[in-house]
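Handing you this structure, nothing more for now.
Only one protein chain is missing from this complex, and each of the others stays in its spot.
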Amino acid sequence: MAVVPTTRIYEGTRIPARCPTILDVDPAEHDLEDILTVNFGPNHPSTHGVLRLIVQLDGEHVAGIEAVIGYLHTGFEKTMEHKTYWKGITYPERIDYLSFQANELVFVLAIEKLLGLETPEKATWMRMCLSELNRIHSHLVWLGTSALEIGAISMFWYAFRERDMVLDLFEMVAGVRMHTRYFQVGGLAEDIPEGFYEQARDFARHMPRAVNDYEALLDRNKIWLERTKGIGLLSAADALALGQSGPMLRGSGVDWDLRKAEPYLAYDEVDFDVPVYPNGDVYDRYKVHMDEMRASARIVSQCLTRLEELRGQPWIADDRKVVLPPREELHTSMESLIHHFKIVTEGYLVPEGQVYVAVESARGECGCYLVSDGGPKPWRVKFRAPSFAALQATATCVRGTAIADLIAVAASLDPVMGDVDR
Amino acid sequence: MSPAGVPGVVERVEAHGETTLVVDPARVVEACTHLRDAEGYNVLVDLSGVDYLGWGAKQVAGYIGTPGGRDIHAPGSQGFERTPGEKETRFAVVYHLLRVSDDPARLRLEARLDDGDEIDSVIGVWPAADWYEREAYDLFGIVFRGHPYLVRILMPEDWEGHPLRKDYPLGGEPVRFSGEA
Partner (left out) sequence: MALGRRLPLVSDRPAAKAGLKSERILWPERGPGVFEQELEEIEDALMTTTVEKAIAWAQSGSMWPDTFGLACCAIEMMSIVSSRYDIARFGMERFSSSPRQADLLIISGRMTHKMAAPARQVYDQMLEPKWVIAMGACASSGGMFNNYTVLQGVDKIFPVDIHVPGCPPRPEALMEGIVRLHEKIRAGVPPAYEIRGVAE
């Protein structure tokens, strides 16, 4: 099957001509005296965080739109230039705060690529397992909040019930529910606790049934279908031109998933499906999210099978110039003490060079562009945020919609403002 | 794949399994159009600026003292690369391209600029460049000719200065500890 589909959702392009991210009011279609400019301010329940939309309305229909961002710009990239790599790992998690492991993973993979460091197999599989659990977590929060905004209020409680189960697993492994900081350069921070395998397996068995429950609530609900089918159309060509990735792209018919096309970690050794839907509307993106949750549960159970075989194996690489030595050794070995001291105070040095590493986070292609000057701190680290690209498609997707549909479209773009503003 | 026919390429670097083409900034739109149409790079994944001010400044590494002081954060004390080579220009605009097709490929383009230089916008080649170029302008001060709406995007509109430049301070406040006199 071809990666880019041949059938078109609409002819031509709907990207606004003057400026791709600003929809201007077309005087031929709307009488300029009827236009009302409304501000969906940064504090609004339906904007997934602090997004400001300046909308020009003709009655109920959206005639013009402009998105204003930057209300959560935290200066991650500049702050990380001043922290050593080891300290810097706590920062990327908070960028995309719903799929936090993906950001951690991409930063750690970039450093390992520059160092040329091999991670043990157990670490690779555990990273994969946690990334998939994180994908489920992110989709659950997306489902709960988007359904809440569109009007299916009870979905919020169902989705957050499963989300708490995922967070229990994270807490068991890393001690913290969110922002676990479990991935280190070279592998994992700690060994996997014993009770994890059983509880994770129970969860992976329970998850597809939970997704069936959600679909039973939504999929044949007439109101849900009316509010999501045919809304927010984005063709494949426009999606590619706007730099989309992830569910936005797969909902428009493009069969592109980094886990299959450019496999990282051990994704080429597990068996899973990538959902692709052709219609490019909100309903198809919703279906992509649901099917991805099922696929992730499958990947998690395969990872657990492999991890149970690898019990007792090392969970972090042995390179003492980069990885902290185990604490017991500090009492007996002089070299370990010196290594520990140097790594903690000065930081390990990463050779000069620049790399770009991308992973498939829950929102799409999350990438890290890392420039190193040979020192212990990154010279420039730029995170390619999938939500930044997704929000650029707002002006294209809302052509011809009403206000209520604007909310549905903004929800389906799945923006996380920490990711957009960094 | 060999992008040998790409116009404007000054240098080609292969490292860590990635290809970087250094492009003459005056011919960036030509190069990008060729890459999109002839080579099929249909997605602009990322566009970022890099500031190389202070790259490779000669410092003494480690704990050895000098008349100018000592810097434990300078490179070279653990046996990796010594201080890196010089860069001729201050800024670089880096484009990451992706070919979404049955034969996927990635490419990096680098256009080197000095402070005050302008570069043409590639928004006509890939509309995705819109906000990325606004971000590079906001955080570095690099002006993109031909961009329809080049205003600040992440910082407030009336902010002065370009925060990600190396001579812009990190800011923040000094931390006060309890029990201080």
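Some notes on this structure:
The first chain written gets the first letter, and so on, giving A and B; residue counts start at 1 in each chain.
Criterion: a contact is a pair of C-beta atoms (placed from the backbone, for glycine too) under 8 Å apart; a residue touches a chain by one contact, two chains touch by 3 or more.
Everything quoted here is computed from the prediction, not taken from an experiment.
Of the chains displayed, those contacted by the omitted chain across the entire assembly are A, B.
From the set A:V141, A:A204, A:L265 or A:L349, the residue in touch with the chain omitted from the display is A:V141, counting the whole complex. Interface note for the absent chain: among B:V13, B:A26, B:L53 or B:L170, the touching residue is B:L170. Across the interface with the omitted chain, subunit A contributes residues 41-45, 49-50, 70-75, 78-79, 90-91, 94, 97-98, 100, 141, 144-145, 156-157, 160-161, 163-164, 177-179, 417-418.
Where subunit B meets the missing chain, the touching residues are 155-156, 163, 168-173, 175.
In the analysis below, only the chains that are shown with their structure count from here on.
Separation between the centroids of subunit A and subunit B, computed from CA atoms only, is 24 Å.
Within the complex, the subunit B residues that touch subunit A are 15-16, 18, 20, 42-46, 48, 50-51, 55-56, 72-78, 80-84, 94, 96, 100-102, 104, 106, 108, 123, 126-128, 130-132, 148-149, 152-156, 163-164, 168, 170-171. For subunit A in complex with subunit B, the residues that touch the partner chain are 2-4, 15, 18-22, 69-70, 73, 75, 77-79, 82, 113-114, 240-243, 245, 249, 254, 256, 261-262, 321, 342, 345-356, 358, 365, 367, 369, 371, 373-377, 379-380, 382, 384, 388-389, 391-392, 421-422.
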